[in-house]
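Chains shown are a subset, placed as in the full complex.
Think of it as A, B and C in the order they're written, each chain with its own count starting at 1.
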Amino acid sequence: MQLGLIGLGKMGGNMRERIRRAGHTVIGYDRNPDVSDVGGLAELVERLDGPRVVWVMVPAGAATQSVIDELADLLSPGDTVVDGGNSRWTDDEKHAAELGAKGIGFVDAGVSGGVWGLQNGYALMVGGDKEHVERLQPIFEALKPEGPYGYVHAGKVGAGHFSKMVHNGIEYAIMQAYAEGWELLETVESVTDVREVFRSWQEGTVIRSWLLDLAVNTLDEDEHLEKLRGYAEDSGEGRWTVEAAIDHAVPLPAITASLFARFASRQADSPQMKLIAALRNQFGGHAVESSK
Amino acid sequence: MQLGLIGLGKMGGNMRERIRRAGHTVIGYDRNPDVSDVGGLAELVERLDGPRVVWVMVPAGAATQSVIDELADLLSPGDTVVDGGNSRWTDDEKHAAELGAKGIGFVDAGVSGGVWGLQNGYALMVGGDKEHVERLQPIFEALKPEGPYGYVHAGKVGAGHFSKMVHNGIEYAIMQAYAEGWELLETVESVTDVREVFRSWQEGTVIRSWLLDLAVNTLDEDEHLEKLRGYAEDSGEGRWTVEAAIDHAVPLPAITASLFARFASRQADSPQMKLIAALRNQFGGHAVESSK
Amino acid sequence: MQLGLIGLGKMGGNMRERIRRAGHTVIGYDRNPDVSDVGGLAELVERLDGPRVVWVMVPAGAATQSVIDELADLLSPGDTVVDGGNSRWTDDEKHAAELGAKGIGFVDAGVSGGVWGLQNGYALMVGGDKEHVERLQPIFEALKPEGPYGYVHAGKVGAGHFSKMVHNGIEYAIMQAYAEGWELLETVESVTDVREVFRSWQEGTVIRSWLLDLAVNTLDEDEHLEKLRGYAEDSGEGRWTVEAAIDHAVPLPAITASLFARFASRQADSPQMKLIAALRNQFGGHAVESSK
């Protein structure tokens, strides 16, 4: 089938390739003319036969909003838009309403796979009405990994991004779990070969996982991670997961601890610990250290 | 080779079977005469040719100590004892010294595998001197899963149990990660099929793992876990992991949060929340609920 | 001076009384005619001499928004509105803009004091332009406690509610601190008189505080809090504090832990702990408990 694909960055570019390999026609647009198949959105829409299907794969927030707005003008009733970017699930309902008012369908798709997706397939979590989701089925089939897993129609509009967001929240805490364990093992004297302990865990243990495999890869490159700084960004979904939990009064201690550990890792000096040092000095005469 | 195996419970019994399948001779002892091959430790020791190798697989603490004490009397210089139970790593050095004073070698082995071990093999994390560990190699080979993983000589005496303990600490936080995510997904209205979301994650995602596979199994049996109470025991290693981290000043927020969540799950009513309810009433006139 | 006061509930009613005691004229409006001085907002506005000052003390969200909207129509350029309710700081800027477009000033005031405020005074944290804040000074003086503390012009519009919100976040964690300590003391056998330990802390210790005094009061009424259920509500500001922290990438582990402990206290059974129980059963054959 034909697909319009907007956004050909690290993710979008590889997805175009994987969809094409499956025999579909992809007309891609990107602001970067070196990778774009067309000169603009109008041309992209023009080149697709109706009813059209357009996949949006641009940064969440303003960029996605602006593309949705343009598509609302350019597309026709019966067309369908998929937002496969990292949009917050709360945006999905707005976008569905905006497009729905013009008779255009909307599907949200959380996409996982990163740099391994082109080769192994992308996991897809999809939200939307059954009729819109079904129109996309051949594309979902092309993108997803082989085998019975890697694709779900999770529920109504927003459910795709919500599920992907929770996936990422879980990811934060699993990464934090291995990281805490690794630091503790590296700290004790009796354990002389932490990397090999991690490697051994890849079979027969309760904690074997793909992230563990990656951890072994990374320790094979730099056994004690001496080349790296302990500095971790976060990309939005972890924050949204905690906010969603707060909205629903769900306690999320491990995921939130993982998010806060990242926040702290980015502070050259901790303001809150300054106050604690100052208080300890005030009541106990404990020594403080000067800032540099 | 010949192995004496003390403790033929859920774990030990299956291990005897797996070692025998690999062609070794196992003489097992258990207090339960229905499963025991011999009438007592003295008979077990007598039936082994020297230099003997005896694997202890009994509950950590007093039971293990008492077996170690008996073996110290019964065994001869050049024999080797393996503690494959869930002993705290701090006990290992004591046991190694006690046995070492009589010329008996000591190896500690953390064993993972649970009810799946007989079929898939047991992951083994081993600590001790090279010469003692090497004597056990054929048994380790028999127990471990096929393939390159599932066995590590992690370091000195204690390193095996320490590594297994950290494995379990990591396990706590990974389970907590999925559990938090599952509860959040179950809470929101838009996601209508949480079980299928979990199933879809089994391929192509960052969070695919064996524990995720088990979670899908369990949701297939009871989609919303309506038959279960939210009550989780902990088995010692999670606590020891946090204590080891405190000893070494390593922050362990996600693993500790996971441990505390289990503690809280076992309280019919939370004493600390009573005080908070009382304080809110005192300063703000907020309503309290009576205990039943 | 003259003040219009909208909302005469638990807080507003006492505040009217305290302002009147200071010699000011308060015209109060409440939907409940038994406590209201006027029949409606129009009458309230009519009875005030210009330039008018109107204090809004109604529930945050829709109720406050609706009063602000009405006042925008009824008031005149040069008048000033104070929002003394528990509005989220993000609403303040919207309200200031809405009123500002009509030449009406806006001040936000976080008010602390609860049931003790009438007698001891209310702590006030105020945000807004200097000229608007200064017009309110006599009212702030009437409401605040005697002495040098209890009032601050914290910054721009929103700073009052933001400061009050952070006050509440801190309050959550301080309460949690005492509550955790109390539960731990109640648990150990050697400490036979926990209430007297708390009482003794009221002088000479690092942790003496007003909340500690309240805790002693409450333990004097019910030494082991046997009459209460461990069930704690939260009132919005704790959640907003965590959300603000997430927006600014500030780690807030203790305050967030305190919020989550309240969430958990309200769950009859923990969904996330069900999954953990189920997983432990799957991989280790550990027993589960049935839901009742």
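FYI, a contact is a pair of C-beta atoms (placed from the backbone, for glycine too) under 8 Å apart; a residue touches a chain by one contact, two chains touch by 3 or more.
Because the structure is a prediction, the values reported are computed rather than measured.
Asks: Starting from the 3 chains in place, I would like the total count of identical chains in the complete complex.
Replies: Total copies of the sequence across the whole complex: 4.
What we mean here is this: only the chains that are shown with their structure count from here on.
Asks: What is the set of chains touching both chain A and chain B?
Replies: Chains touching both chain A and chain B: C.
Asks: Which is it for copies chain A and chain C: same residues on both faces, with over half shared, or different residues?
Replies: Chain A and chain C contact each other through largely matching residue numbers.
Asks: For this structure, which two chains share the highest number of contact pairs?
Replies: So the chains sharing the most C-beta contacts are A-B.
Asks: When you take the mean of every protein CA atom shown, which chain's own CA mean is nearest to it?
Replies: Per-chain C-alpha centroids ranked by distance to the global centroid put A first.
Asks: Could you work out the angle of the rotation that brings the CA atoms of chain B onto the matching CA atoms of chain C, rounded to the nearest 5 degrees?
Replies: Resulting rotation angle: about 180 degrees.
Asks: Indicate the whole-number Å distance between the mean C-alpha point of chain A and the mean C-alpha point of chain B.
Replies: The computed centroid separation for chain A versus chain B comes out at 33 Å.
Asks: If you average the CA atoms of chain A and of chain C, how many Å lie between those two points?
Replies: Computed value for the inter-centroid distance: 36 Å.
Asks: Can you tell me which residues of chain C touch two or more of the remaining chains?
Replies: Correct list: 253, 257, 261, 264, 272, 283.
Asks: Contact residues on chain C for chain A in the complex?
Replies: 206, 234, 239, 242-243, 246-247, 249-253, 256-257, 259-261, 263-264, 266, 272, 283
Asks: Contact residues on chain B for chain C in the complex?
Replies: Interface residues on the chain B side: 10, 114-116, 175-176, 178-180, 182-183, 186-187, 211, 214-215, 217-218, 222, 225-233, 253, 257, 261-262, 264-265, 267, 269-286, 288-292.
Asks: Taking the touch rule as given, give the residues of chain A at its contact with chain B in the complex, in rising order.
Replies: 89, 112-114, 117, 120-125, 127, 144-145, 147-159, 162-163, 166-174, 176-178, 180-181, 183-185, 187-193, 196-197, 199-212, 241, 244-245, 248, 250-255, 257-258, 260-261
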